[in-house]
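Note that this complex is displayed minus one protein chain, with the remaining chains in position.
Up next is chain A:
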Amino acid sequence: MSSDVARGVYSSSKKSSKTDSKRNLHNSSDPVLSTTVTLQAIDKYAERNHSAKSLEGVKYKDRPNTSKNNKKYKDKKAEAQLRRHDEKRVAAAVMAAEAEILDTEVGGFIETENEMERTHKLKQTELSSHVDEQTSDQIYDLSLTSYSPYNVTYDRPGRHLLLTGRTGHVAIMDALTRTLQRELFLTDNGKELNDIRSSTFLHNSSMFALAEKKHIFIYDSVTGAEVHRLGDHIDPLAIDYLPYHWLLASVGRAGFLKYTDTSTGDKVSEHRTKLGPCSVMRHNPYNAVMHLGHGNGVVTMWSPSVSQPLVKILAHRGPVVSLANDLGGNYMVTAGSDMQVKVWDVRTFKVVHSYFSRRAVCDLDISQTGVLAVGSGTDVTFWKDAIREKQKEPYMKHRVLNGGVQVKGVRFRPFEDVVGIGHSKGFSSIVVPGVGSSNYDSFENNMFADKKQRQEQEVRSLMDKLRPEMIQLNPEEIGGVERDKKNVMMEKRELAASADQKPKKEKKKARGRNKISKKLARKHANIMDEGKKKLMEKKRSEAESKGRGDDFMSPAEKKRKKGLEEGGALSRFFK
């Protein structure tokens, strides 16, 4: 068995597609080939830019560079411009494909030397002897029994690791150097155990949020200080963070999905799922739509600006246990209590294929290269190309601590061939070759960023912050043309109607000139001093002597008097 971790060998289909496109690119002087190149390039480009969705509905002939079939536009100039634009797009796609040559690092999977070998038979101990020292250092176990089970979260560059023990132990580790950065015990001096359900880093690794018993708390990861308490999020069970929108989302026992803008601290929206407690929530990295797995087997997708779920899928019989989205955002994998693991195409909302799991699945994750990790019982299995086509056997298999533990959470470490497993006896880190993206964009996810760079990045990402309303199933629609004309007209009419009506001016109650003497007199009318009392008494007595005493009685007095006068049965009500 050879593990080509360093050199890297591409797996079957991926390899062929890649080499094909490259080869064709070099022969692009050939007219026939060049057209194929352009089409391929477009497809590839579309795939990379996740616009496959937008191209999907387009008939093939309508695609750029096949403009011969297009009907001629009346405006020749506009047509020429469009044609030029298309040509440029194609050229840009080709150039982008060609520029991939600059991605010098190549990832690779384990390959068998003959048919009888099985990659999943390879143990971590064996593997560590094949890989370089730095990689083999990443194979380790942390025995943390008193606050277990543990949840695992990595930050986006994959530098920091957040370990949260269910009953109140939190540790932030530098995943690269394997050193502890900060450790917290959130247990109220050990008297009362906490209940940490979920955790996430915020925009960078300097802050993280925990879903605790009552609320969400945000902590500083350097000092460990509690920075915020989000009182709006009551009894949260799962939290997630949308880095480009700066939104922290949570869903709890009451089944309310709540979004909070972490840059302003405002609550953005609150949706009632009406589906009871929910503890499964992951966002789609392509369109930032939040996917929720519910107790009745339904998966719902949410945008903060729409109060109803965008999509509702009956995915499983019985509760949804876990779900994960792939990086491209086209596929979702769900696991249910019905022992099924289903792969969904999110564009068509159909099951691509499903797997039957013998043991109850507890957690899922999809790596940057599309490897599916399934944590169930004591094992974690890794399925290569499991999303693209149905696999017969796993790519790798790991029995945590040789059995005897329950796996709680599985997360791939970004940009590394490392997987973090949180379980009932602590934390394990293992190496699975080929799961991490081999090249990274240091402007986007810089693992080695210094303080200044991190600060710069923070400011920049704040300036580039996307608005929550932009979250929708197909983000390509932004900047497009509104197709729903009827509704647009209605809205316009309403707007026009509202514009016609001027806001009502508030009426002044007191008319006429506002004299200061009158004002003062009004004020003094309410003041009862002795002089005034005497005056009133006098007036009253005068009136009574004249037989008009009623004029100076209070309403209650009048009533009483009336009752007395009437006498009889009603008199007892008036004393």
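Operating definition for what follows: a residue touches a chain if its C-beta (ideal position, glycine included) is under 8 Å from a C-beta of that chain, and two chains touch if they have at least 3 such contacts; residues count from 1.
By definition in this document, contacts and distances are computed from a predicted model.
Student: For the complex's missing chain, which UniProt name, "Mediator of RNA polymerase II transcription subunit 20", "Gap junction protein", "U3 small nucleolar RNA-associated protein 14" or "Palmitoyltransferase"?
Tutor: Record says "U3 small nucleolar RNA-associated protein 14".
Student: With the full complex in mind, choose from A:K191, A:R483 or A:K504 the residue touching the hidden chain.
Tutor: Among A:K191, A:R483 or A:K504, only A:R483 touches the chain that is not shown.
Student: Write down which of A:V106, A:L193, A:A254 or A:L310 is the residue touching the left-out chain.
Tutor: Of the candidates A:V106, A:L193, A:A254 or A:L310, A:L310 is in touch with the missing chain.
Student: Going by the contact rule already stated, which one of A:D75, A:E192 or A:E226 would touch the omitted chain in the full complex?
Tutor: A:D75
Student: Mind listing the chain A residues that contact the chain we can't see here?
Tutor: These residues of chain A touch the chain that is not shown: 49, 51, 54, 62, 64, 73-75, 77-78, 80-82, 84-92, 95-96, 98-99, 114-116, 276, 295-298, 303, 305-306, 308-319, 337-340, 349-351, 353-354, 356, 358-360, 390, 392, 443, 469-472, 477-484, 487-488, 491-492.
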